Each structure stands twice: as structure tokens, then as C-alpha cells.
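What follows is part of the complex, with its chains left where they were.
Letters A and B mark the chains as written, and numbering starts fresh at 1 in each.
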Amino acid sequence: MKFASDNNGPVHPKIMEALVRANDGAVPSYGTDALTAAAVEKVREVFEAPNAAVFLVPTGTAANALLLGCLARPWDTIFSAQFAHIHVDECNAPEAFTDGAKITPLGADIAKFNADELQTAISGFDPSNLKQSARGPVSLTQVTERGTLYSLEELSAISKVCRNEGLSLHLDGARFANAAAALGCSAAEMSWKVGVDAVSFGATKNGAMAVEAAVIFDPDKALEFRRRQQRGALVFSKARYLAAQMQAYLTDGLWLELAAKANASAVSLEAGLSDIDDVEFAFPRGANMIYVWMPRFRHQALVDAGAYYYIEQGLLQGDDPNELLLGRLVCDWSVDADSIARFVEVARGARL
Amino acid sequence: MKFASDNNGPVHPKIMEALVRANDGAVPSYGTDALTAAAVEKVREVFEAPNAAVFLVPTGTAANALLLGCLARPWDTIFSAQFAHIHVDECNAPEAFTDGAKITPLGADIAKFNADELQTAISGFDPSNLKQSARGPVSLTQVTERGTLYSLEELSAISKVCRNEGLSLHLDGARFANAAAALGCSAAEMSWKVGVDAVSFGATKNGAMAVEAAVIFDPDKALEFRRRQQRGALVFSKARYLAAQMQAYLTDGLWLELAAKANASAVSLEAGLSDIDDVEFAFPRGANMIYVWMPRFRHQALVDAGAYYYIEQGLLQGDDPNELLLGRLVCDWSVDADSIARFVEVARGARL
């Protein structure tokens, strides 16, 4: 019953096998090997972007921070949702990698913002007022940090604002695969086709060991990214082992297959919980992550039974057994049906 | 005949097996798992430093830059050798991670400096002159970037200067194991026992996939390091896969065994080349890396035969077949005797 994070899951066997397979003899280092070239090509293929600049890095924060470093100047403000990972979960990495840009948080509880909110926020920064931060890139997360999704129409509306204002659009796709699987769209349709300029394309949460692709559709930014990556201590000497993961992840649609499985697990978990009277879902589920209000006594029963997941306020911050607490349940590709069934059963069976 | 870098070699089977073994079920992320705790404990054990702050990061530059970030203030200058990796091979990562400290390069061709040179350089910075950089930490590399070694006495002399001046001492140990194996000393003897405050303890070049331990003997620095690591986008979510590598590396002395093997290969390569008349060694070999002057025609023959290694001036920068060119030959644990024999044979057999 481990639903704390899709970071808790193991590496998918096909990816581990690819690592073992890559472990053969001596090859050039720092990304000049054939496997890296092939993996980069594979990413371009999946994104239908033959000229995109593509770099492999080991963490999602690295992809986000390096991309924002390429898109923002130190005197800019970045526009993002107030729950954005870049704003609340990266310990000032974006500030560090942009050498001091600011983040202006937008929007409401569901970790999304819309085109109007964005327009209003941008308009609050007057380019002729040199004492304010300058208008910088816009960054959104898909799947959002609250488990919700932007529709392609919403993405288009946001990118239209960016176009009009001359601002870049970054997509934090730590769960890109889960979003694409849920929307039934292609990588291209969810990125450059709706006006996204740069994507942090996650794999770690969806079956890889530690690899994300930073994708910039303007190839002129390639050298700057590479310099920032080196200066950021984020270039692997034995680059083939990042490449092997990414290549296996993108081969035969594994990335979408695993994401679809994770999403289906979340659907099933949601369905199981939905008919418990005092259970309520906080946000519309978009993919593989559920936020659920449950009374403390149900959480208690789950924790007692060994369930592992986040409870926002903590179980111990009060003692009213009926107080509603917000739980976050994330399904990764490795969650099994038994775990889900047992979780639902314990939640449902809990007694005051 | 691949002698370009110990980064070119594969992952040792025992380390790959440990990765496969670690790939079992869901575990907590971001370094809160049991395997990470065990690996950290193992590093402390090897260093006989039960209270040391130990962090696992994926690249050597990350270990160096984060440690220097903890030791240097933005207005400091760091003292290092002029060939130091931190100065010439990290694309300003130390400057970035210290938020703008300077590096003052010391010493001569062999990538070493001695206590006197260090003292002179330090004395050039007058603490009462606030227009100069302030005196910051000292950083040395063991094995050096020219393949030479500091003796324990030399290290002690350097650290004595540091003590007297109140400066920290950092050791870039990308090839720490090779040095320890060559000197026949323990990790403790080559670090805190001779006054080293922080070590970048490499594993990647010596059989790991991508892991280095940053070790600070003052445990009070632990939280700062961790914050810098997070802000540096260098915390792995699936931390167990860094831990598995490090633990296997340190189990049953594998780290020293692999280093000794690599060193022995270099001895054998050196011996093989030493009786060729027009071959000369540029620096005293310390461990697993050789710098050798050979006439262009020998290099040409080797390259034609498929040998892969660095020639400083490049083969094509001139056409005098007798011009001496400096070659760098690095042996990692995976170099086989046949490669060495063949390299020597081709070098010896080359004809004008």
C-alpha cells in the first residue's frame, strides 16, 4: 500500500535490462557516445521535432532549473502556479540557476492558472518601469502538482498570451507521460503544437532510475543549455547510462504503456473510495494522483495497516477522529491491484 | 586500446548486480531509504569517521562544487593547482556554486603545489586589504590531473599551512582509490589524519556508474551541504540507486581492488614503453595515469591501429614525424593485458 510518490517505485525491468546491456566495454564519455546520440534522436522522434535541442539530466529539478536558466534573465520574474514544483519544492534552485530571477505565483488551489489570470499578472509588470522585475518566461506543470490536467485548449490559450507578450512557455513534465496518456494526445500535440517552447520531459517517476530529457524546440539554445549544464555540475561522464534509460523508456511505447497503467490504477483507487460516505475528492483527478478528504479515523486505520502516503496536516496535529484530513495518493506503474484493493478495503472498513 | 579516460570504462559487474538487487519494490525517496543510510554508514566506516557528513552525488564536479560552496564565501579566493580540475575542467561550476568566489592557481607543470608555494600565495592576500579577495579554502587533487601523487608528508605540510592560516582544506579525490592503493594507506590516513577537512570521494572513474561521496568531517556542515545540494538540483529522488553503487563499491574492498588493478595496468604500460628510445615520461607516474612524450610517427601508428587516447597538441597540428607530442594514457580497472601489450607493440613497431 505504497502511494506516497511515484518516486518510490522501482525501475522497470526493461529499463534495467537496457542498463545492463549498455554495460559493455569502453565508450567515449560526456555524451559523445553512440547511445546518447541514439537516445537524443529518439526523443526528437517522439516529439516529432527533428531539430530540437535535447539533453539528458538526472533530476527533474535539473531539467527545470537549467531550462529556466536559458529562458529567464536574472532581472525577470517567472510566472507559474503558486503550487508549482519550481516554486515550492526546489529549494530556490530556479533562483540559483537563473542567477536571481523571481517567481510570481498565480492561480488557485488546483495548481493551475488560466490565460486570464496569466494576462492579469503579466500586465502587473510594466516594461517601462525599470524598478519592477522584467516580464520573464511562463512555466506550467502538466500533470499539475494537485493531480489536475490542462486541456489542450487551455494550453493553447495560455501560449497565445505568451506569444502576444513575447514570453517563452516552459512545461514542467515530470509526469508528462501520464498527461499524454490521459489526454490521448501525442508529445508534439501537448508541446510545440500548442506553443510550448521547452519541456522538462520526465522519466524517473514513470519507471526510469534517474533520467529526464530537457527539450528546447529552438535549436539555437543548444550551446547555452550545454554550457549551463556543465557549469551546473550536471553532465554525466558515463553518459551512456542516462541514454540507455531514456532509449528503453521510449522504445515500443513503454513510456505511454507505463503511464496508462499508473493512470488506470488511480482510476481504480478513486472508484473504490468514491462510494465511502465521508470521503470526498479535493480536485478533479487528471492522471495518476488523487487528493482525497477523509476523516482522521480512516487515515488512522490505513496508517495502522501499513499504508504509506502523505497526509497534508499530519495525523497527529489534532485528535478529532472525524476531522477531515487531505491525503495524497500517487500510483506509479508498479502499483498492484492487490494494494489498491486492500487500501480501499481498509479505508472502507475503518470504524470510529 | 582505449586509454582516453577512466570515464570510458564500464560499470563493474558487482556494482551492476547491486543496482539490480536494489530494484525491489517501493522505498522512500530523496535519501530517506535504508540503503542510503547503509551506504552513508559504509563511507563513514571506510573513513573511520563515524560523525562525518556524507552525501552521495552523481558527478565529481557536483561533489567539488558543493563542497567548495560550503567552505568558501563569495568574496574568497580558493587556492588550487593551476591544472586543477576545478579550475580548468568544470566550466566555472565552482564559481557558480560559491556564488562568485575566485580561484588563485598555484604551482607548476605537475599539477601539484607545495606548502611553500601555498604559503607565498596566501601571503599575497592581506586580510586587512578589503579590496582584495579574502583568503578562502585550499583545494588539491589526489591523484593529480597530471597523474602524480602527493605523499602523506606533503599533504601534512600543506594542511599545516592551512591550519596556521585558519583555512579549510579540500581534497578532490576523483581518483582517491588509485591514490590510496598506490600509497598503501587508508582513507583516513589520506584525509582527516593529515588535516583534510572535506573530500570528494570518487567512484565513477573506478567502476561505478555515476556516484561520488562528498565527505565533510565537521558534521555541523551537514545541513548546509544538504540545502546546497537541493538548490543545486543534485538530490536524487530514487536515491537508493546511488547508494547501491557506493555500498557495493566499498564492500569487501572492491574499491581498492579495482584501483590496484588499474594502477598495475599503468605500471605495465609504462614498463612496456620505457625502453623505446625516443619515448619519455613527462611526469613521475603516481597511479593509473601516464603522460608520455613520443614522436608524432609513433602516435600516428597507434591512432591508425585504433588506439584511443588524448594527444595534447593534436596529431594534425603539424607534420614533422619526429616532433614530440604529449600523450595521456589512463588505465581504468577494465583495461586488459592484451590492450596494453598491443599498444606497446604498435608504439615500438612504428616506423618513420
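In the analysis below, a contact is a pair of C-beta atoms (placed from the backbone, for glycine too) under 8 Å apart; a residue touches a chain by one contact, two chains touch by 3 or more.
Just so it is clear, the model here is predicted, and its values are computed rather than measured.
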item	value
Per this structure file, total copies of the shared sequence (2 shown)	4
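Please note the rule applied: only the chains that are shown with their structure count from here on.
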item	value
Centre distance in Å when subunit A and subunit B are each reduced to the mean of their C-alpha atoms	34
Touch list for subunit A against partner subunit B, complex	2, 4-5, 7-11, 16, 19-20, 23-30, 57-62, 64-66, 90-93, 96-97, 204-205, 209-210, 227, 230-238, 241, 308, 332, 334
